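First the structure, then my questions, so here it is.
With one protein chain held back, the other chains of the complex are shown just where they sit.
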Amino acid sequence: MRDIAPERDGNAAPERDGNAAPERGDNVPAERGDDTAVPALDEYRARARSWIEANLERLPAPAPRRGGTGPAAIAAGRALQRRLHEAGYAGITWPREYGGQGLGPQYERAFQQEARGYRLPELGIAGGTTFGVCAMTMLAHASADFLRRHIPRILSGEELFVQFFSEPEAGSDLAGVRTRAVRAGEGWVLNGSKIWSSGAYYADWGMCLARTDWDVPKHRGLTWFAVPVTAPGVTVERIRQITGDAEFCQEFFDDVVLGDGDVIGQVNDGWTVAQTMLMFERGGGLSHGTRTTRASTGVAPDLVELARAAGRLADPLTRDLIVRAHVDDVARRALLARLGARMRTDPAQALHLASYAKLVSGVYDPVRADTAMRVGGADAVNWDAVNGDGEPGESLGRKAAVGFLNSRFMSIAGGTNEMQRNSIGERVLGLPREPSFDSGKPFREVLRDARGWSSD
Amino acid sequence: MRDIAPERDGNAAPERDGNAAPERGDNVPAERGDDTAVPALDEYRARARSWIEANLERLPAPAPRRGGTGPAAIAAGRALQRRLHEAGYAGITWPREYGGQGLGPQYERAFQQEARGYRLPELGIAGGTTFGVCAMTMLAHASADFLRRHIPRILSGEELFVQFFSEPEAGSDLAGVRTRAVRAGEGWVLNGSKIWSSGAYYADWGMCLARTDWDVPKHRGLTWFAVPVTAPGVTVERIRQITGDAEFCQEFFDDVVLGDGDVIGQVNDGWTVAQTMLMFERGGGLSHGTRTTRASTGVAPDLVELARAAGRLADPLTRDLIVRAHVDDVARRALLARLGARMRTDPAQALHLASYAKLVSGVYDPVRADTAMRVGGADAVNWDAVNGDGEPGESLGRKAAVGFLNSRFMSIAGGTNEMQRNSIGERVLGLPREPSFDSGKPFREVLRDARGWSSD
Amino acid sequence: MSVGLLASATPEQELLLDSSARFIERTMPLPSVRELAAGSGGVDARYLEAAGSLGWFGMLVGEEHGGGTVSGNGLLDAAAVAAERGAVLQPGSFVAANVVAHLLAAEGPRHGGTLARLVAGRARATWVVGDVAGLTPGAGAIVAGEDGAGGFRLAGDVRHVPDAADCDLLVVAARGPRGLTQFLVTADTPGVQVRRMTSLDITRRPGAVRFHDVRVGADAVLGAPGDATAARFEHQVGTAAVLTAAESVGAMHRDLGAAVEYARTRIAFGRPIGSFQAVKHLLADLSLSLEMAKAVVAAAAESLGSGALGSGARDGMDLAHAAKAFVAEQGVELAHGCFQVFGGVGYTWEHDHHLFMRRLAADAVAFGSAQWHRGRLGERIGVG
Partner (left out) sequence: MSVGLLASATPEQELLLDSSARFIERTMPLPSVRELAAGSGGVDARYLEAAGSLGWFGMLVGEEHGGGTVSGNGLLDAAAVAAERGAVLQPGSFVAANVVAHLLAAEGPRHGGTLARLVAGRARATWVVGDVAGLTPGAGAIVAGEDGAGGFRLAGDVRHVPDAADCDLLVVAARGPRGLTQFLVTADTPGVQVRRMTSLDITRRPGAVRFHDVRVGADAVLGAPGDATAARFEHQVGTAAVLTAAESVGAMHRDLGAAVEYARTRIAFGRPIGSFQAVKHLLADLSLSLEMAKAVVAAAAESLGSGALGSGARDGMDLAHAAKAFVAEQGVELAHGCFQVFGGVGYTWEHDHHLFMRRLAADAVAFGSAQWHRGRLGERIGVG
């Protein structure tokens, strides 16, 4: 239950934070690593604009909701991604030797600006994971051979990658994975299970963390593999969530055969790769907070509407509840702005400060959802199965109820509140660390000792 | 900061819970251990009534607030205690060989019933500790010689005992005391400091826990001593509390010489004695809850009065706050009744169930105090130094403010909320225990390791 | 294992609770509750009749009507049974059915046959309240007018009626010409329309009831309209509040028990997660609020169940309001806490936690939200 980066879906390649590193003068042609001439930014922008106008579909305003993840929608997304790649507008900042354009982030930003209002490839949550997390991690750690095989196919929409990371028995304790890859002849045999992989049901590959050595401490015996979801022995099942949706999957690996070429990074050095992946996944942390941040205008408009519909808008207690939620909303927004500024001032602390952005959602989302339930009252518990026109009901009360069911998502997914509090306590406040019972001994023994846990 | 048994002061000897053990038929004369005839209960009661009417002072109704702990008040209390003892009405259930009467609890109860409405010895918080905690613990563990020396003097009001238990460096971790007693010739030399001893400034003796062996685990090298507060090398200082009161003391021991006859229980077996003491101190646990429990009539009358004085009684939000406090009050009272019943059904669990009674005060007292601050508003922050008649102000607002300052008393004293949660989690819910870093190694090493704490 | 709503049950109460718990486990364990929720039908007749034979619908009714109490305090018995029901999220009308049975018993032999069927589990009854007394804001109301022939015409639309679609007997609280008036109406009376509503709590089947010029005779009136009915209405609300809170307490008990068990066995970082203070202390706090919830609900049932109806029941009503207000908020809070302990697995449909979470949120507003009950207690405070 770790996937919390779905905001990125729909971007051919994510726009990276230009503030993180100083840029060259925007319009000075520079050189790429391979001595090819780099276009001036003005010129690039103009060319991009022409191409976009000629090739992309204009979106109606306001922009429609994103397409689903049904086979047709994904096929259309892949086709559009391919056209983008063929035109040289995919992987703008990625290395040329793997099919990218090798340009600076200002070119990427220019393209994104010009493309605003046009339909870009929509590849759902797996698209976000592929471009924003998996490919970035591969580029940092995989062999040239691996990258030559996969990155061009990613850029052209042929390969969507998801993470096979969390396990039924390893959630918060990410390094505690038990899926095992055993050396067999020239390759490996994979057994085990992964869970909470978002969008795996329509992806092509999973980036899978497996234990390859059980006789060393838990962080040291791990290795990443690229696993085709269609390989013999791989079963993908969608997980039905409590809301009835099924965006996440669980996978089962039953003697899946992999080759040495499928290894990403060094054997038994998977935790180093994982650290990189987590950094990309967190994206500096701030994206987490934004998903629940409401527009800054007005006093909690959603709750006001709900109260009006429930006929409680004149009740002083209800009004106070609504304003309380508004005050929290305002403080949350202010916090995110403050964190952004602090991160720019102190990049070394950025990842730890990001825990505040995560924790604030984990703490306040449930409070706000409970407020909505109180404001909605019985209307947030029962609603008409069909509305007056015989259409399925889409009442505000039902929305509050679904929000209630979903309200602990940020408290749990992608690092629980407890993990964030540990991180803030130890890394920001400098409090002494929790004693470890698993980092110093062979993982095999960790499991044995944990089962026989007793404190004296 | 552990002393939470001040309810007992003013009782010559505390009435013990008659429900804990089956009693004999109330009016059947029985035999004492020493073959002396036991009076019939009716007869005993009648005799007690005559004595009380002839010798004790009737209290006006309603009963006045208890006397202070000034020298005159305590001297009067001691004198009255002596008369009670001489008449045979002190230590009614205590052994005859140490000056008690050796009777069953029904006799004690009969005397208490008859004495209702009369002035009994008022010996303040140290009186409660002497009779309810220290003497009971001594009777269970001290040598016959020790008991012959001290118990009669306790019963006659000559010796008031307080606990020298907590230390500046050992609060929640009671067994982590660092005050040391070192063998010297025929006796012991005591050095160190104790804190939170209630009423030590007017007591005669302290029951003091000291470390007598530093090379064994912390629970195993402890010994209890009786320490005269007037002994050379003992300094008693009253601690000014945040409310301005100074009921508690801190003691400093500077080469205090003690004899073997001052040891209570076995040398190095002090933790066994401490367990008994804690049991008496907790008194089954339920007394803790009652001190903050309000009368069952009306909706939080104190808060209603406060709101009326502050002119906020018509405000719907204030009314809701008040009713919230009332609802919590009702649930707390119901909890105490439930716990009492559960303890009677399952005495083995009684001590652990008592943690609920303690925790509920620790959790809800601060909430209620905050509510009072909100209801009182500015009136609970500033008040007139003198009232209209030039008398020192005793406003409801001031009362709320003092309540606010005191509100975490039950969260901290006598076992913090955190200790209660550990106890409930492990002893009631059966959750796995916290790993221990100090129970298995010599205490000397515990301190060294803690200072160099690091988790990996 | 019993929920233990009562700190110490009499042997007769223990028998009642054991047989109820065994009946539930045998007949309607959680997997069956899920099946029922997934389908479109209500509870079947055999379940109800078996429940009736255990005494579930007769505890607020004298023996002359086939009912009876095992402890002398029927509401206390019913609350203890309600807690067992709540622990396994039992479907079907129980709270409203008991309120209706209690009310019909007060009519003496007049509705004896109907009452006997209800007590035996052969009739299904609910209570159509709407927003009378502001109990459920926005739920609508039924208005009763005289029809000029000694009878009444009922009209209106009321939502959030428990088990509406499955019931054949409705007691309707209506605004009548002489004040609050309650009517007994069968669901097949011409002009009565019942439609099911979708609920967050998938284990229940609430609905909306529409009365379109429904004609009933004077004999449909229960009790005396106006003040007497208002007093009785208040007592009914108290009864419903206590029984609903008792069902919630059962749900809290089971959800917490599962979370404790999970914390005992789930391993992370080389330890069972229950050995971490973050988890242990959360569970201890939840356990405290559960103990308080049990205590206050039992106290309310004991007091309200022993008070005479309509008079001297003030303490009982106060306790009932307090119990519902406390449990409504603590129940949801407990569900949140358990969810945090379960972590990801709590997000899956297969895991039972969400069923408890849904139930506790629904119970929180059934028969008066916490705010409404506090409001009633607030009326005890003078303004002077």
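By written order: A, B and C. Residues from 1 in each chain.
Criterion: contacts are C-beta pairs under 8 Å (C-beta built on N, C-alpha and C of every residue); 3 or more make two chains touch, one makes a residue touch a chain.
If you're wondering where the values come from, they're calculated on a predicted model, not measured in any experiment.
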| item | value |
| --- | --- |
| Chains in view touching the one left out | A, B, C |
| Residue, one of B:I92, B:A203 or B:A310, that touches the chain absent here | B:A310 |
| Hidden-chain contact residue, picked from the options B:E122, B:D328 or B:D379 | B:D379 |
| From B:I239, B:A337 or B:L351, residue that would touch the chain that is not displayed | B:I239 |
| Positions on chain A where the hidden chain makes contact | 298-299, 304, 308, 313-314, 319-320, 322-324, 326-328, 330-332, 334-335, 337-339, 341-342, 344-345, 356, 359-360, 363, 418, 420-422, 424-426, 428-435 |
| Touch residues of chain C, complete complex, unshown partner | 276-278, 281 |
| Contact set of chain B toward the excluded chain (per top definition) | 1, 166, 168-173, 176, 195-196, 239-242, 244, 310-312, 317, 366, 370, 373-374, 377-385, 393, 398, 401, 404-405, 408-409, 411-413, 416-418, 421, 436-438, 446-447, 449-451, 453, 455 |
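Please note the rule applied: only the chains that are shown with their structure count from here on.
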| item | value |
| --- | --- |
| Most remote chain, CA-based centroid, reference being chain B | A |
| Chain at the geometric heart of the assembly (C-alpha centres) | C |
| Chain A-chain B separation of Cα centroids, rounded to whole Å | 56 |
| Inter-chain centre distance, chain B versus chain C - centres from mean C-alpha coordinates, in Å | 44 |
| Residues of chain C engaged with two or more neighbouring chains | 271-272, 275, 279, 371 |
| Shared interface positions of chain A, touching two or more other chains | 317, 436-437, 453, 455 |
